[in-house]
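Since the structure comes first, as C-alpha cells, the remarks are kept for the end.
Only one protein chain is missing from this complex, and each of the others stays in its spot.
Just so it is clear, A, B and C label the chains in written order, and each chain counts residues from 1 on its own.
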Amino acid sequence: MPPLLFYLFALITLGFGFLVVTGRNPVTCALALAASFVGLAALFLSLDAYFIGVIQILVYAGAVMVLFLFIIMLLDIKTEEGKKLNLPAIVSGVLLAVLLTLQIAAVVGSTELARKTSQDTPLALTEAATKIGKAAALPTITNDLKAGTLPDAKLIGFTLFDQYGFHLQVIGLLLLVGTIGVVVLSKRERSAP
Amino acid sequence: MITLGHYLVVSGMLFSLGLAGVIARRNIIIVYMCLEMMLSAANLALVGFSRFHLVNGLPDYTAQSLVFFTITVAAAEVAVGLAIIVALFRSKQSVDVESVTKLQG
Amino acid sequence: MSVLELIIALPLLAALAIWLGAPARAASLAATSINLILVLYTAVQYWGKTGLAFTYSRPILENPSLSFAVGADGISIILALLTTLVMLAAIWQIHDRPDIFYVSSLLIGGGALGAFLTTDIFFIYAFHELALIPTFLMIALHGRAEPAYRKAVAWKATIYLGVGSLVLLAGLVWLVLEFSGGSKLTFDLEALRSQARLNPLPDAKQAQIFFVLLLGFGSLVSLFPFHSWAAPAYATAPTPVAMLHSGVLKKFGLYGLIRIALPLLPHGAHVEWVQNALLLMLLGNILIMGLVTIHAKRLDDTLANSSVMHMGYIFLGIAAGTEIALKGAVILMFAHGISIALLFGLLGRMRNQLGTLEYNKLGGLASHAPAFTVLFAFGTFASIGLPGLTNFAGEVLIFLGNFTDFKAGVMTNLQWTVILALWGVVMSAVYMLRAYRSIFHGSPATGLFMIDPALSQRVPFIMLAATLLVTGCCPWLLLNLMKSAL
Partner (left out) sequence: MHASIILLLPFFSALVILLGHRQLKGAAVLISVGSSIISFIACLALLAAADDKENTKLLLPFLDIGYLHANIDVLIDKQSRGMMFIVSFIGMLVHIFSLGYMKDDDAKPRFFGSLSLFMFSMTGIVLAGNLIMMFIFWELVGLSSYLLIGHWYQKASAAEACKKAFLTNRIGDFGFMIGILLLFGANGGSVNIEDLTTAFGPGGTLGIHAPGHSAGFTTAAALCIFLGAVGKSAQFPLHVWLPDAMEGPTPVSALIHAATMVAAGVYMLVRVRFLIEASPLAAEIIAGIGAVTALMAALMATQQNDIKRILAYSTLSQLGYMVMAVGAVAMSVQHGHELHGPNPGHPAMFHLYTHAFFKAMLFLGSGAIIYACHHEQDIWKMGGLRKHMPVTFYTFLIGTLALMGLPWITSGFYSKEAILGAAYDSGCSILFHSASLTALLTSFYMMRLVIVAFFGKSRTDSARHAKEVEVIMLLPLVILAVFSVFSAWKTFADTLQAYKPAHEEPHATVLFASIAAFLIGTGGAIYLYRGKDKDPINIKLFANKFYFDEIYAVIVRVCQDRLAWIVTALERVLVDGLVARLPTAIVARLGAATRMLQGGHLQGYTFLLGGGVIAVIYLVVFVLPRLGH
C-alpha cells in the first residue's frame, strides 16, 4: 500500500474531521463526518482489515450518519448563525486537543514497537494454515490460506463465535435494550405534561 | 515507509479533534458527532495494533473482534443518544449545551 | 446527697418549672434566694477548713471512670457566692420582660454553679457549655442593637467561644490522656491531681499542654488576641445576660486555669516561652484594651472593654503562681464579678430610662437621681481599685505576689510586666472618671433626666454595693475561706 495513498486517506479523515468540528451548518457537519468515516475505512483496508472496513462504512457512514441527518431534519435545527463564540470553551478545547496530540506523539515516538512497518511483519499465510489450531479443521479457511489469500471475514467470524460467544449474546441484549429505550424516550406524552 | 506509529498518530489526532469538538461546540448534535469520531479513532488504533501484532503469521483477530463490539455499542449509543436529544429538544426548544444545566449544584 | 447538688439543681429545676408554666418572677426569685442562703451556709460551715468539703460522688461510667462528683474548697465557695449574688441581682432587676429572661438567667447561673462546684473535668466542661448556650440565644433574640448587627454579634461570640471550647477540649483530653497513661482513663480531678504529684510530666510537655489550655481558657475569658468577641457581646447583650456573663461566666476560664491547669502542670507557667507569651498577652489586655476603652464614646462600650481589660490583672496573678498572687487573683475575680455586674445592672436601667448612652448627650444626672449616682459611684470606684472596696485587695495581693522573690537590683520580666500593668490602674481611673464626670456631673445639658429607681428596685444594687464595701474593708473574710495552700 504505497505511502502516498496512506497520507491521502489520512488527510481525508483528518480534514473532514476538522470540518465536522468547525462546521457551522449541522448538515455539512454530518456529511463531513460521513466522508471522514469513508477515509477511515480506507485506512482499515490498508491494514488488511477488510471486514472491519466494510462494517465501518456500512454501520457508521450508512446507518449512524443517516440517523443524524434524520434527526437534524426532524428537529429542523437551524445553523447557528451569529451566536457569540463561547471563547473560553473553544480556547480550552483547542488547548486540550493540542496537548493530547503532543502527548500521544511523544509516547508513540518513544517506543520502538511503533517503528515496525508492514514489510517487517509480512503475513505468512501458507505456513499459518497448519498453525492456527482448531481453525485448521475448517477446510474453507485452510484452502484460502493455502491459496495465498486472507479469509478475513471467515477468521473474524471464527474468532467471534469460538472465543467470544457469550460476549456476542451480551451485545445482542444491549442492542435490544437500546431499541426499547429509544421507543420509550421518544413516545409523545399522551397526557399533557 | 508507513509504520504503526503513523497510524497511532493519525488515531491520536482524530481523537483530539473529537475531544476539541466535544468541548468547544455548543450544539449538542455536533458534540455527538465528535463523540463518534473519538470512538472510531479508538477503532483505528485497535486495528493498527491487530495488524502489526501477528499471531501464527496472521493479524491478531481478538483486537478486531473488540473493534466489532465497539462499533455495535456505538450504534446502540447513537440511537439512545439521539432519542434523548429529541426528548430534550421537546422540553427545551433548543439544543444548546448552556441550556442544559438542570444538574446545577 | 450533698448540699452542693441541691445548689446546682435548684436553678435548673426553677427554669424547668417556669418552662412548665410556673410564675416566672416568683419561682426564679425563690430559687435564687434559697440558693444564696445555702451558699452562705456552706461558707460558714467551711470557715477556716482546708481541702475539699461536702464531697459526694455518683459513679456513672466504669472504664473511663466518670462520676458526677461534687465538692468545694475555698475558691469554689467564693465563686459560688459570687454566682448566687449576681444571679439574685440580675433576676431581681428584671421587670416586665418575657419569661425567657428569667429562664436564661437561671440556666446561665445554674451552669456556672455546676462548673464551679463539680470536681470532675467532664462535668466542669459540660456545665460551662450549658451556661454558654442561653447567652448566645439571648444576645441574638433580645439584644440591644438592630437585628442584623445583633445577630452578627451573637454569631461572632458563638463561633469564638465554640472554637475556644474546642481548643480547650483538646487540651483537657490531652491532659487526661497524659495522666491516665493507658491505664484506667479518669476524669476525676482529685485522682489526676494525686497522679500529677506521683509522676509529674517533663517540663517541656507541661509547657505545651499548659499553653493549649491557656489558649482554650484564654479565649473563653477574652485574653488579648482572642478578645474581640467580648466588647460587642456585652454592649448588645440584654442586662441580666450581660451581668451574668461578664460577672460570672467569664470567671470560669480563670477558675479552670487555677483549678485544673496549675495543680496538674505546676511548672507549665514558668517555662520561659509560655511565661513570656502569657505576659505579652496579658499586657495586651491591660495596655491596649486600656487605650481602646479610653477611646470609647459610649458607656456600654467603656464598661464592656473595661471588663476585658481587668482580666489582664487576674492573668497576671496566675502568671505569678505564688500563693499570695493566686489568692489575690481569686479575690479580684470575686470583686470584678460583683462590680461589673453592678455597673451593667445600672447601665441597663439607664438605657431603659434615657435611651442613649453617648457621653456627649448625657450630663448632670446626679442632681435628679442621687441614689443612682451613689450606687454608680460605688461601681466606678470599685472598678478603679479604690482601697476599702474589694478590687483593691485583690489587685494589691496580685502585685505583691509578683514581688515575693525579688532580689534587690535584679528585675525579672514578670516584675517589669507588673510595673507596666500598674499604669493600667491609672488608665482605668481616667476612663471611669471621664464617664462618671460626663454622665453625672455638670449641668443637665440635654434635658434628659432620670428619676431614682424605687426602693424595691434598688435592693439588688444596694446588696452588691454592700458586698463590695464589706469584703473590701475586711478581705480577711474571703482569705480565711482560702486557707488551703493553692
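Assorted remarks:
The rule is short, and it goes like this: contacts are C-beta pairs under 8 Å (C-beta built on N, C-alpha and C of every residue); 3 or more make two chains touch, one makes a residue touch a chain.
Bear in mind the structure is a predicted one, so any value in this text is a computation, not a measurement.
Contacts of the undisplayed chain with the visible chains, over the whole complex, involve A, B, C. Shown as candidates are C:Q45, C:N352, C:S367 or C:S484; the residue that touches the absent chain is C:S367. Of the candidate positions C:L52, C:V425 or C:V459, contact with the unshown chain belongs to C:V425.
Only one of C:K156, C:K205 or C:R351 touches the absent chain when the whole complex is considered: C:K156. The chain not shown here is touched by just one of C:P23, C:P147 or C:G388, and that residue is C:G388. Check C:K49, C:R97, C:K205 or C:R434 against the missing chain and you find that the one touching it is C:R434. If you put the hidden chain back, the residue from B:I2, B:L19 or B:L44 that touches it is B:L19.
Although one chain is not drawn, its touching partners on chain C can still be listed: residues 156, 159-160, 224-229, 288, 291-292, 294-295, 323-324, 327, 364, 366-367, 374, 381, 384, 386-388, 392-393, 396-397, 399-400, 402-409, 415, 418-419, 422-423, 425-426, 429-430, 433-434, 437, 440-443, 474-476, 479. Not every partner is drawn; the one left out touches chain B at residues 19, 22-23, 97-98, 100-105. Listed for chain A, the residues touching the missing chain in the whole complex are 86, 89, 92-93, 96, 99-100, 103, 106-107.
The working rule: only the chains that are shown with their structure count from here on.
If the chains shown are joined wherever they touch, the resulting network has some other arrangement, not a path, ring, star or complete graph. A straight line joining the Cα centres of chain B and chain C is 72 Å long.
Chain geometry summary: the mean Cα position of chain A and that of chain C are 80 Å apart.
We define each chain's centre as the mean of its Cα atoms; on that basis chain A and chain B are separated by 8 Å. If you check the complex, the residues on chain A that touch chain B are 1, 3, 6, 10, 13-14, 17-18, 20-21, 23, 26, 29-30, 33, 36-37, 40, 43-44, 46-49, 51-52, 55-56, 59-60, 63-64, 67-68, 71-72, 74-75, 77, 80, 83, 86, 89-90, 92-94, 96-98, 100-101, 104-105, 108-109, 113-119, 121, 123-125, 127-128, 131-133, 150, 155-156, 159-160, 163-164, 167, 171, 174-175, 177-179, 181-182, 185-186. Contact residues of chain B toward chain A in the complex are 1-10, 12-27, 29-30, 32-34, 36-37, 40, 43-44, 47-48, 50-52, 54, 56-59, 61-62, 64-65, 67-69, 71-80, 82-87, 89, 95-96, 98.
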